[in-house]
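One structure follows; several queries about it will come next.
Left out: one protein chain. Kept in place: all the others.
Chain IDs A, B and C follow the sequence of writing; residue 1 opens each chain.
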Amino acid sequence: MGMPLELNTMIVTKGREKRVEENLFTLEKEGFRLYPIEIPIDVRKTIESDTNGTAMIKKVEWQKNSTTITYQLISLNSTN
Amino acid sequence: MGMPLELNTMIVTKGREKRVEENLFTLEKEGFRLYPIEIPIDVRKTIESDTNGTAMIKKVEWQKNSTTITYQLISLNSTN
Amino acid sequence: MGMPLELNTMIVTKGREKRVEENLFTLEKEGFRLYPIEIPIDVRKTIESDTNGTAMIKKVEWQKNSTTITYQLISLNSTN
Partner (left out) sequence: MGMPLELNTMIVTKGREKRVEENLFTLEKEGFRLYPIEIPIDVRKTIESDTNGTAMIKKVEWQKNSTTITYQLISLNSTN
């Protein structure tokens, strides 16, 4: 028993994020995941990729073995 | 820094729960609180009071330094 | 990635606890488990069994994908 959780220290989008408005995105991930909220964290497309930018998570929802986060991009890595 | 969390092992309503439908309630609490989800836990009116019953939390939302849980009462302590 | 965790709300000994001194026990469990510390929680032999008693966890150690807790029994269910 017990409740399985995954502690996450960055946002890995796998390109599945949805834009809500200008800098605000939602992302749904499988399972219950614990993310730091209101703290700057890295956003990456995959675990191995370089950082895309930095975000602040504004909202976390757990339901039906899935986690939905709403995050605000606060800076972008422009590398070109 | 870091994100303050409170690990909770029971639901303490202080009478502030709202009925959504028959056995389904929502409750908003201050701060970010970690509750076990989809696991039977005690429901009490105050920390010191006897158990009211047992519930399963179905949904947890964290936003703006507050936690909203949606829970289903699965058994009631009838003591009269 | 991320760190897998299990949120536990009771101590399930499976008879593997070791007595350190009078009311003080240690128990090693697989994986990283989050237990409430310094809060009264149920102690059971198996998940399905009745409560053996109530304990306070005094120490939690995480290392090499295992969790060791040190707990003090504060009350025993005597059912005979």
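Here is the rule we use: a contact is a pair of C-beta atoms (placed from the backbone, for glycine too) under 8 Å apart; a residue touches a chain by one contact, two chains touch by 3 or more.
These figures come from a predicted structure and were not determined experimentally.
S.K.: For the full complex, can you list every visible chain touched by the one that's not shown?
M.R.: A, B, C
S.K.: Out of B:L7, B:L24 or B:M56, which is the one that touches the chain we can't see?
M.R.: The one listed residue touching the chain not shown is B:L7.
S.K.: What residue numbers in subunit B mark contact with the hidden partner chain?
M.R.: Output for subunit B: 1-9, 12, 33-34, 47.
S.K.: Contacts of subunit C with the missing chain: which residues?
M.R.: 1-3, 32, 34, 36-39, 58-65
S.K.: Which parts of subunit A are in contact with the chain that was left out?
M.R.: Those residues of subunit A that touch the unshown chain are 7, 9, 34, 36, 39, 41.
Quick note on the criterion: only the chains that are shown with their structure count from here on.
S.K.: For subunit A and subunit C, let me know how many angstrom lie between their CA-based centres, rounded off.
M.R.: It comes to 33 Å between the two C-alpha centres.
S.K.: In subunit A, what residues contact two or more other chains?
M.R.: Touching at least two other chains: 1-3, 34.
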